[in-house]
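A single protein chain has been omitted from the complex, and every remaining protein chain is retained in its original position.
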Amino acid sequence: MINKNPYIPVPVKVIKIIDEVDTHDIKTFRLSFLNKEDEANFKYLPGQFAEISIYGKGESPIGIASSPTEKGYIEFTVMRMGTVVPGTVTSALHDLDEGAQIGIRGPLGNSWPIEFLEKKNIVVVGGGFAFTTLRSLINYMLYEDNRKRFGEITVIYGARNPGLLLYKDELAAWQKRSDIKTIITVDKGDESWQGCEGFVPAVCKEIAPSPQNALTVICGPPVMIRFTLPVFFELGFSKENILTSLEMRMKCGIGKCGRCNVGYKYVCSDGPVFSLADLEELLRDFATYK
Amino acid sequence: MSFEPKILGIACNWCTYTGADLAGTTRLHYPQNLRVVRVMCSSRINPSFIFRAFQLGADGVLVGGCHPGDCHYNTGNLYARRRLAVTKKILEFAGLEPERFRVEWISASEGNKFAEVVTEFTARIKELGPQQKLKIDELLEKI
Amino acid sequence: MTDFKQIENSLKREAKKLLESAEVPVVLAYARGYDEKHPMPFAAKSVADVEKIVFNEYCNFNMARYIMRFPDAAKIAVAAKAADSRAIVVLIQEEKVRREDLVILGISASGMKDPKTDQLIDSRTTGGLYNPVEYDILLGEEIRGQKIVSPYEVLAEYEAMDKEARWAFWKSQLDKCIRCYACRKACPMCYCDPCFIDQNKPRWADKAPQSPGNMMYHLTRFHHLAGRCIDCGECSRACPVDIPLYLFHKKVAKECEEMFGQAAGMKLEDKPVLVDFRVEDSDQILK
Amino acid sequence: MSRIGVFVCHCGLNIAKTVCVGELAHFAAGLPDVVVAKDYRFMCSTPGQDMIANDMREHRLDRVIVTACSPLMHEHTFRKVIEKAGLNQYMLTIVNIREQVSWVTGDVEEGTTKAKALLNGAVYRARLLAPLSSRVIDVNPDVMVVGGGIAGIQAALELANTGKNVYLVEKNSTIGGHMAQFDKTFPTLDCSACILTPKMDAVLQHPNITLLTYCEVSEVKGYVGNFDITVRQKARYVNHDKCNACLACTEKCPGKGISDWDEGLVKRKAIHIPFPQAVPQRPVIDRDSCTYFLKGKCRLCEKVCEQKAIDFEQHDSFLNFKVGAVIVATGYDLMDTRPLVQYGYGKYPGVYHALEVERLFNSAGPTSGKVTMRDGKEPQAIAILHCIGSRDKNHYEHCSRVCCMYSLKFAHLFREKTSADVYQFYIDIRAAGKGYEEFYNRIIEEDVKFIRGKGTRVAPSVDEPERLVVEAEDTITGKFVRLPVDMVVLSPAMVPRNDYKEIARLFNLSTDKYGFFMERHPKLAPLSTMSEGIFIAGVCQSPKDIPDTVAQANGAAAEALTIVSRQKMELEATTALINPASCCGCQNCVRVCPYGAPFFNEQKGVSEINEALCKGCGLCASVCPSSAIIARHFTNEQVLAEMEGLMEF
Partner (left out) sequence: MLKKISIKKISDLAVALMEKGTLLAPVKDAAGHNFAELKDQQQLDLNYYNTIVSPKTVFLPQKEDFIKYETGKPIIEAQSVDLNIKATFLLGVRPCDAKSFQIMDIHFRASGIIDPYWQQRRDATVIFGYAFDLDIPAQDADFYQTLGIGAADPEGSDVFMVKKGEDLLLGAVTPKGEEILAQLAMLGEGKPADKKYFEEYIKKGSQHQTRNMCLDPQVIAKKLEDIFHSGEFWQAQSAACLSCGICSFVCPTCYCFDICDDTLFSQGVRRRVWDACMFTDFTLEASGHNPRTQVYQRLRQKVCHKYSFHVRKYGVISCVGCGRCTKYCPVNIDIYSIIEDAMKA
């Protein structure tokens, strides 16, 4: 935690805004800290999130999309929330301009269990917007000093159509690399689309990654998760080796405000990353997978 | 210096707002304490707007609509009449001076009436003095 | 004095009949709470449940608010005292429930008590009626000859106050509010979910329990209940800090009755006054 | 976080003389989110507009505030400007510092202070503005006209002649309406049939008109441009395609029924055509008087019909039509005067009402135009009583407008066709109309007796029992008059058709206290109604004479044309929207909306809004207890924010 008072955000500056998708409702914000010491204190790992804070609008918990290996900035990919009534914070964020100053609290929550991932083959499965912290993880693992710590890396990422894919340039770059297997799929391609078509679960079945010394990290819309999990069970992945990240309404982000409990765990402080095994023994009246 | 009240006006687009414009085009002078919000119909006025106006520090609130029967939307102001009447009673029983809240039917042709009403109302509010009751004096007010 | 035991028995009897006749899956009544003095609203769903039903002078809950909890129940039977029945009538006027979907077990009762204070619940804090205005079966005798005191009599004292005093009174009262929202939840007419005050677009008022927000919440709520409040006094009995909300509701009800000539929840065919109008309404009401 | 541009107009000296515009612009520049603020002599001028457009590009503005004259003046102009510069037109806010500031004060300080407050409010509001897009819908080019009287006929022909397809719905078996019952028309006394029947025939012949007689509208769905109307074709039991109108059937038919057409003065056959010039020239069987339907045997008509056109198996059928606009011209009835027992209508055979008399005069009528009474005698003295039930607080307060004139016409015709003395009992004669006063004078010449006083009572005469006595107070002499006559003619109030309630329900029209349909605006929109795309013409709107009716019919046709002549039409963008997550299903909106735009979705348990019907008044938003309704462009937040801004300084 950056600040001695965990409720007070530290100031950051928006140095870059990337419009990610055709629908223009998902943008990536690159932030840099106004105070050096804050930057130094902001030590995070892939999978963690932070509370983005705009005074007068409120706060919103958002997964960190950049990798700690990227220096000088952190990135968040944000979707404009709300169908009829726009989400206060997210739409305020989308109205921001480069140069704007906002607040940030974090890093918060646990992370993808790096030690646990080391030496293993990693299958990263992502769907649509919920690819942000996976991107962080992938870039972390691909970082030259880190790459050797991990086994084979397979990325299966799908979106409804090509226009809705995040991080298009990076995806392209990964596909060129030999040390990572990247499969990009869309439900429905357009004339210009070269890649594969089909739903993520189907593609996973097709790729059929081996469960040997492997684990999978899954984030996506509930429906994708629902149909993908059985595939991995069939392939022989154990519940301990299937990791995911939960989404839930949060406020404080530090396990105090009592809002985001899943059974006896708080998603914000004990999560958001859980293995299926963890989730099994948690009582869930709700809490959607992310 | 003398007390210059802040008066919030909410005027329907078709009658009172047009009437106010007419007052202008006919160069009728009236006090400048009134600040008008334009809505399409007096029936758009949510009672909470009135409460909020006083909380925001309005010393008086003036609502203007079409004469009953002439509503651009046929029956809007007939609903408004009932709702705003209740609003007034509530303010009164809460202990606010009911004169601080006034509803007038002013047609598009009644520029002079608009000017008269504003002049008269402003004078009345000046007599009443500042509205301190509902006004939010301090945001960080303690419990 | 009302024979509560006798009503309890007939309540059980009717509930049993209805539940046996399978046409009514739910009977809304009262059951024993953690002690005699604290009964609870209760939904009997089986003949076995019927034994749990009680009725005594502390069963003052307005059962109308539970009716909407059973959207898929074909028919609902509900024990209804005078106030409850008026609430039900309003709900029917507002099409939240259909008359034909209800079996109203009317209860004529006098001598209900507030367990907190053990005081009689009468026209000072409620509408003060003894007999239900609408029912299918009347349990117990209709109460006649009881002197009917106008529910508005208590207002005289407050209407007599000068503005400053009245403001001081309400300010001090409403400042006590801790925003637990028991008033709106206890109110059979407050069925909005979410309530306007929960909205964040717009935020009508801050969440913190301080003057401005409290004022906005309560004043607006008084307005939302204008011509709908049936003066059952539940809001005030529910309030943990004893704010006499019923006074304000009474006043608004009185004004509505005088302006629009209609008391809330008395006739099925009425339309709530604020979603209605008469061309001949007088502009005097705005003066 | 928005990027607001503020543009302050001097309007020459109009604003600049009492508002310190420079200071105002400077003030604006200091407000949060305002990235550029300028003042200029004439914002609405081309250079002014260009300045705005350029600054919008240069500063990537997403909201524009023009501080100038009233929005009612130039909102449109500036909306176009920012639209051209690539911004949604609803991202504009106008601050009215001319009509409502500079022109209403002489004091510069006052003016400037107020202008600042208004501007600040605008900035608060602008931050919350959202782009809106108005929906465009296809418009069905066809029109339906309901009612086949002179109004309906006229409107149908006008529209058809412009090439539009028209469906003309008439509930009787012939078109023509009341006008076809008349013999002569005032003041010109030309024969009604002579001027009407050609039009009736034109309707029948017109390629663009689908004539739907013996039909009633049974359901109306949809909205302006896209009405979906179901019409019930009542069973005629005669196949009109086969029938060649030889009318052999009508001769043989034993069934006897009351002739509504002749106002019940005579009987007609069960299978019948109402009158010789009926259009279409095709008989129908009236179930209630048909021997076969009553007794189960007969079918004579079937036997005599060579065309085999009789079909007792026929049933009511339902036809469906899609139209873009509707003209309602359902006409009138005469008030039933039986309840006014003092006039003894229905009690004394000598008492007639106006339409009966029209039939008596008509050569095609029951008496072939001879004025003989029910007892066959010719009247020697006739009293015509005006204002029966109309201009009468106890019944209908309105004046039926035509009674005076047709009563004068009756007088003339009586004098022409009989030797009887004719007496007019009137309150006063209303002869406002082209040639009317002249006609009045002419009748006076014709030695008709005028008694100024309303007939108060009609009773059998004591000394001559078969005659009647009319009582009245002559308000000129002040004397009480008791006048023995043979025939009494009542001029009853004109009232809406007995089925007006049903029509109003179907087309969602409002009615006045008598049941006449309400126009959208009594002066400025007398033919349109609160339901967009539905127009009214003729007496169903209010009593009027034939010329006015025809004029209205043409007007209504033109109004309908303005809708159906375009392929597409734009709907309001500033409509209301319901947030289902917040809607508590109280249906207040449904109850109050004058346009029936909100409706309750039973499945979801929430209300929804048919944007095609919404006019954006915002009433629903203010009666919504859970603030679930978003009145676009006047949302709760926007109004609250503006208020906050206005009250800040």
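Chains: A, B, C and D, in written order; residue numbering restarts at 1 for each.
Basically, a contact is a pair of C-beta atoms (placed from the backbone, for glycine too) under 8 Å apart; a residue touches a chain by one contact, two chains touch by 3 or more.
It should be emphasised that the depicted structure is a prediction, and the values quoted were computed from it without experimental measurement.
Chemist: Among C:165, C:241 or C:268, choose the residue that contacts the chain missing from this document, as touch is defined above.
Modeler: C:241
Chemist: Just one of A:103, A:195 or A:221 touches the chain that is missing; which is it?
Modeler: Checking the options A:103, A:195 or A:221, the one contacting the hidden chain is A:103.
Chemist: Touching the missing chain, which residues of subunit D?
Modeler: Output for subunit D: 31-33, 579-582, 644, 648.
Chemist: With the missing chain put back, which residues of subunit A would touch it? List them for me.
Modeler: With respect to the unshown chain, the touching residues of subunit A are 1, 4-8, 11, 34, 55-60, 81-85, 87-90, 101-103, 249, 251-252, 254-259, 261, 263-265, 269, 283, 285-288.
Chemist: Mind pulling the subunit C residues that touch the left-out chain?
Modeler: 33-35, 37-43, 61, 65-66, 69, 176, 178-182, 184-186, 193-195, 198, 200, 203, 206-210, 234, 237-238, 240-242
Quick note on the criterion: only the chains that are shown with their structure count from here on.
Chemist: Out of A-D and A-C, which chain pair has the most contact pairs?
Modeler: A-D
Chemist: Take the average of all CA coordinates in subunit A, do the same for subunit C, and state the distance between these two points in whole angstrom.
Modeler: Those two chain centres are 50 Å apart.
Chemist: Report, in whole Å, the distance between the mean C-alpha point of subunit C and the mean C-alpha point of subunit D.
Modeler: Here subunit C and subunit D have centroids separated by 45 Å.
Chemist: Let me have the rounded angstrom distance from the C-alpha centre of subunit B over to the C-alpha centre of subunit D, please.
Modeler: Going by mean C-alpha positions, subunit B sits 36 Å from subunit D.
Chemist: Could you tell me which residues belong to subunit B and also touch two or more other chains?
Modeler: 47, 52, 75, 79, 83
Chemist: Among all residues of subunit A, which ones touch two or more of the remaining chains?
Modeler: Where subunit A meets two or more other chains at a single residue, that happens at 85.
Chemist: Please give the residue numbers of subunit A that touch subunit C in the complex, ascending.
Modeler: 85-86, 88
Chemist: Could you please specify the touching residues of subunit C with respect to subunit B in the complex?
Modeler: On the subunit C side, the touching residues are 158-159, 163-171, 196, 204, 208-212, 215-216, 219-220, 222-223, 226-227, 248, 251-252, 255-256, 259-260, 273-279, 281, 283, 285-286.
Chemist: Tell me, which parts of subunit B touch subunit C in their complex?
Modeler: My answer: residues 47-48, 51-52, 55, 68-69, 75, 78-79, 81-97, 103, 105, 133-134, 136, 141-143.
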